[in-house]
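Removed from the display is one protein chain of the complex; every other protein chain stays in position.
And then subunit A:
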């Protein structure tokens, strides 16, 4: 019997007590001595140049320390490459306060630093800026014909595969055909915590930077390259993050400005953005998609064409995989995929939860529903007829794929057989009832990561890695992995993260943290176990003498023989007998390319939705959602379920509420606050269920995990759109589905 098996068990968050009591300290909350406050001034025009910053007027206010702008910023690194962070897209990164040029509305153009927060805010509000305005273009509709194919793109981006078969001819000759455009506007991540940084000046250009980021290593690299600091003198820390969703993958200008001010003023500085300024950087791009589908008489896909055009900034080419998924989710011999960007006077878009796939799966999966209707097929039956047994884009088999089980188990549990296929055929009182479904595919990725483990004589294990926990549950799952690997009770294990003094880990994104850091933690604990076994064998009368690592197991705080568990040594005694006060090991983990090269590795899901639509008012209520997910091994069903529930809420939001509305006259987002940028509240959320379909996979990584942070969002908006069609007979192809679209 083992009492130290934790992997796969629903485990409460180990950081829970700190979070529910307010003891968890976020970046802009650290108290450091002699701190000044910076307040960011944002441009009120979209394009042009600054002709004058009237800094002298506010510098006259007692307590105002400095106004930083392009007029007085010291010369910093010159080359673009110094400003390129680890996940930057192609192009020239934005350099805050670098020049008089305004490239987007709400561009940070000055930082007012004062002795108190109140003074900094007041002075920034009365700081006069003179501009020379130029004509801007913020409307992608005006750039429909100016789309271009991106160059290099960012790491992880793949240009669409070349066409296969004869997609135009096959579509023209198909038995049934559909072709439509699908659109959604810009969306902003809007994590609850505002971006902010507390920079502690430790004297002589030595800084400790508490920054809100999904990757402390990325921020450290960025800052050291720009400000010419050594890594030893620029420690970056982020232990808790109040939500990221991709917005913290790239370093924000808040940390740049706080560091700049700290170095110039030689004192500690805190900069926190406002909610309005949370709309001044990356976002999910406004995207126009065109899908053409055709079927053969037997309900198989004859042709599939999917083209996407989305915005990017004038200075960077932001890329995400929007259409590629369409070439791999269904079996089809005639496929054409296209992907283009259009440059607008906006800030560069940024990865936002399931970037590209959330967008692409909306268009493809609504189109699939339309195609099923046109071909007279049930949408699940239609998908199963076109089930992809291999990844046709890559010409490789999947390492594992249990999407069929997602369809079957999900449909059964949801009660899909209660659905009358006829639109407008189901109702409850004055509400029309609709059932809809959709699904998606997401990458299962492992990145190189490192970890360190230290066992002390009191039997406590400390494991660390410079990764992040943006709310995903990293603290908890790493504690589970470490405890189980070394057979220690959960309470004896502490996992620490978010500090550049720790072994390097990638940014937390792409759903790869569990696979990447999890494998590193497993490896480092195994390496420590090997050392422990050697020490245990040196103990007097050791019952483990001569045993190989394979012949022992680490369970219940002991090392014991697998064949004869009575022959055991207590872990705590091993260290004490050795005379050492602690035992320490470093290790890293990288993907096993030999194993992975011949496979396509992905997670999948199928979403089932019930909506009720008020016939007179057109209001949509998502009354029931079931999300069936096949994502390999689930390390912690409790926290994994929360991630998928959160994704469902995000999908409801995407379908019915979220849209950052641009006023093209001013080139400025109009609803840049929490009151007008709508996301669901408690009363908007009803029954939700998560179903994890069992999936074993020993190819993706030694833990068999695929990650669950993003896959759950796929298809949710499409399933709601399809349910709304089923309820009302009205097909909406532009999100969000406001009630006017149903009246």
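Note that contacts are C-beta pairs under 8 Å (C-beta built on N, C-alpha and C of every residue); 3 or more make two chains touch, one makes a residue touch a chain; residues count from 1.
Heads up, the rule we're going with is that contacts and distances are computed from a predicted model.
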{"item": "Listed names \"Cell division protein FtsL\", \"Xanthine dehydrogenase YagT iron-sulfur-binding subunit\", \"ABC transporter permease\" or \"Glycerone kinase\", matching UniProt entry of the absent chain", "value": "\"Xanthine dehydrogenase YagT iron-sulfur-binding subunit\""}
{"item": "Chain not shown: contacting residue from A:5, A:44 or A:166", "value": "A:44"}
{"item": "Option from A:91, A:191 or A:410 whose C-beta touches the chain left out", "value": "A:191"}
{"item": "Among A:9, A:128, A:266 or A:562, the residue in touch with the chain that has been omitted", "value": "A:128"}
{"item": "Missing-chain contacts mapped onto subunit A", "value": "12-13, 15-26, 29, 31, 41-45, 54, 57-58, 60-62, 116-119, 122-131, 190-194, 240-245, 272, 274-277, 470-473, 638-639, 641-643, 645-650, 673-675, 679-685, 688"}
